[in-house]
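Note that this complex is displayed minus one protein chain, with the remaining chains in position.
Labels run A and B following the written order; every chain starts at residue 1.
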Amino acid sequence: MKKQHLVSRLELVKLTKQYPGCLANDRISMTLMPGEIHALLGENGAGKSTLVKTIYGVVSPDKGDILWDGKEVVIKSPSIARDLGIGMVFQHFSLFETLTISQNIELCLSKTQLHEIGDLAAKITELSQAYGLNVDPTRYVHTLSIGERQRVEIMRCLVQSVKLLILDEPTSVLTPQEVAGLFDVLRTLSKEGCSILFISHKLHEVTEICHKATILRGGKVVDTCVPNEETPASIAKMMVGDLADQEAGYVKREGTTTVFHVDDLSLPSKQPFGTVLKNIQFELKAGEILGVAGVAGNGQDELMAVISGEDERNVKNHLHLKGEPIGHLHAGERRRLGMAYVPEERLGRGAVPDMSLSENALLTHSDGFIKSGLVDWQGIKDYTKSLISKYKVKCHGEFSEAKSLSGGNLQKFIMGREIGQNPNVLICAHPTWGVDVGAALAIHQALLELRDKGAAILLISEDIDELFLLADRMSAVCDGYLSPVVRTEHTNIDQIGQWMAGTFINTHQPQEAQA
Amino acid sequence: MIRIQARTEPSALMKFVSPLLAIVLTLIFGGILFSAIGKSPVQALQVLLIAPLADSYNIGEMFVKMGPLLLCAVGLSLCYRANMWNIGAEGQLLAGALGGSAMALYFVESESIFALPITLLAGVVSGMVWAAIPTFLKLRFNSNLILTTIMFNYIALYLLIWAVHGPLRDPQGYGFPESAMFSDATLLPTIFESSRTHIGILFALLAGVVGWFILTKTHLGFQIRVFGADEPAARYAGFHGKKLSWFVMLFAGALAGLAGIGETAGPIGQLVPNVSPGYGYSAIIVAYLGRLHPIGAIIAAAFMAVLYMGGDLAQIEMGIPVAVVSMFQGVLLFFLLACDFFINNRLSFTNQATN
Partner (left out) sequence: MDSDLIIQILFAAIKTGTPLLFIALGELICEKSGVLNLGQEGMMLMGAVVGFLAAYSTGNAGLGVIAAIIMGSIMSLIFAFLVLHVGANQVATGLALTIFGTGLSAFVGSSVVGQTIEGFKPIALPLLSDIPFIGRILFQHDILVYSSFMMAFILMFVVNKTRIGLTLKAVGENPHAANAIGIKVLRVRYLAVMFGGVMAGLSGAYMSLVYTPMWVENMTAGRGWIALALVVFASWRVGRIMLGAYLFGLASIMHLVLQGLGWSISPNLLAMLPYVATVVVMVIISADKFKEKLLAPRSLGKPFDPRQMA
């Protein structure tokens, strides 16, 4: 399909975007042909998101040119991008939950487009069948699963007869089976001549589907390649430079005594569009890591809130620490008994953005720093300095505000703070999400070290590879149900993938399936 | 070319400069306004800002006004730090005046040395009760604190008016809606001779120091700040949000109640319908101008008291309506909010984006 005489669909010439304190895109040039599936690779913070937002008109570049079908264009807004034929599926979807699918799609269309289409609902149904998207225009978005929402986003682009489709980490929210379905759709589109710009950091996917790849690092293009001529390892090396030592398999351990267990926990959601927890049951043993796989929004947040006590409803007889019920205790009391948490949301939950690192250390680690109600500020400063040096947190000092740190450094800080309390039980959600490879390695090692000291760790993650790397036993959540738990060596990605899609629900818990 | 750029770190300097800049801009605005209505701006600003400090009597009066402003503002600073939008200082002040005055009238024949402390306590408790109801409604029924506290301001006002027309009216008062004059045993002692300045100002200054101590030195204060800045983080850390909410609200209610009884048992000496010229509302501005910091509130309250005094003088000497004070307060807050923009942003005067 790469015929030389064809005019490129999209050409970027030295695009540059400066943010305060960060050069997000540094003279980026790349070319995309019609029908080409092009991967944009790079670590978090490499500038991928900024680049695609520039193409889609959400971000305006400081310098550089964009050529569309060979002609120079200025894309000032997403509506201009859409008029050109550029569609984008965002990583965090830009859908409106209180509106129907049809209304969501209507909002993206101009009056003339609407007029041309005529009956929008009929058009949606027609395209839905043509591409196997299975989208019902009258449904409200808040009733849809994550995978369905992504299909709505794709539909939103298809309705406008898109010529370039941009997908920002589309597979990170899907089960392996859903990913296969998505790839079918993308291949069909590609055959019809639609170009696809595919952002990912999952290398095996890139080698599977993409024709070309551009690799970004630190805001610059560092390499381009044809993925099926490369191996995941060689691409990884281009992405992260010298750091590319893939973590080898770590030793798996067998837990000893049960420290913490959740017993038949069912709880309705507190949030309007939240997940209902259903018959959750598991044990956590000293000296092991229990991994919980699952696509976001299947009850992970709710489960974490109940265990930590942030959800203040009384579940006394459903949570036990060392045999004692703790479900009726306040979050602070549970912490004092030796529970610690690393939340998914680092800034705004795990750390207060506008407070210094010292203050953020005091946030959960107050033992020994409070004397008759007064804060020992000097003590907490010294402690913070020791955390910073032990975990190699890059910052100006203990006075730096949490929001001034990069995601990876803040995560190392939070992880260090929680581990520093010598917890019996650590609940850890998405510890390396959005973190660069170096920080991820440090975080993994800190977790394993804590495990080897005898702590029980519950590791919730969307990254299956990470779970297989770290977890001693594995499980998955789907729609508020927790699957059975198996030893990691006795399972494989395929089975966990099936569980993430909920196949265990009917076979293992038939009586609750209707609930 | 002038461009607005976000700062990488918020400017500590601007946090202090911003209120001063806002005051200067407000004065410029005032000058233009006075010229527009045909008054000499120089004279008007002189009367408004300099005259209140010109002699000892005026300074004493300034302290009389500063007391209630500061008491309310210290409480509000803590509330706002905890993200509790208590707009009810006015109502809590009125409730304190009403409850405390009822107690003072009980002691109207008394010479007991306990009369004054009990009267003050009654005022404090009344203020706390008035703050407690909206707090309870918020924590138990999730009702909007801003709206309930405002409604309770109106309710307190009408309750007070009803009381001075009814049960608390002076039987010998020829039907005027006023209570009897309080006994000397329930009046706050004055500090200076020939001035109305009473020990209420000392209570207020003490409240400022206590507020500062709580906020910066104690774990409680730390928890309040976290709770206000980032509620999910406070919940994650296991702080008791409800207890913190109760604490700041009752603290604010107590101080506002003290301010209220401090007015009737202080300069006024009886319960009248117009106990407060809107001190509870002005205290919101004071709290903001003082950067929600109790020590800052002391300075801001002094400034606001000068403005109040100046407003009175401007009416007497230049016939400028006294409402000019509350208008200035609004303008001041506008300018302050606008200047605060530059804490997180700066102007850069470059031709092209460099660095």
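Here are a few things to note about the model shown:
Operating definition for what follows: a residue touches a chain if its C-beta (ideal position, glycine included) is under 8 Å from a C-beta of that chain, and two chains touch if they have at least 3 such contacts.
All values derive from a computational prediction rather than experimental measurement.
Of the options A:V13, A:V73 or A:L99, the residue whose C-beta touches the omitted chain is A:L99.
Only one residue from A:H38, A:K53, A:H320 or A:R473 touches the chain missing from this view: A:K53.
Considering the whole complex, the residue from B:T8, B:N144, B:N274 or B:S348 that touches the absent chain is B:N144. Where subunit B meets the chain that is not shown, the touching residues are 6, 85, 87, 137, 141-144, 146-148, 150-152, 154-155, 158-159, 161-162, 165-166, 281, 284-285, 288, 321, 323-331, 333-334, 337-338, 340-341.
Residue positions on subunit A in contact with the hidden chain: 53, 56-59, 77-79, 81-82, 88, 90, 92-99, 103, 106-108, 270-272, in rising order.
One rule holds in what follows: only the chains that are shown with their structure count from here on.
Here the CA centre of subunit A is 47 Å from the CA centre of subunit B.
Residues 18, 20-21, 62, 308-310, 330-335, 341, 343, 345, 348-355, 359, 362-364, 366, 370, 373-375, 401, 404 of subunit A are the ones touching subunit B in the complex. Against subunit A, in their complex, subunit B makes its touches with residues 5-10, 217-220, 222, 225-226, 229-230, 232-233, 235-240, 353, 355.
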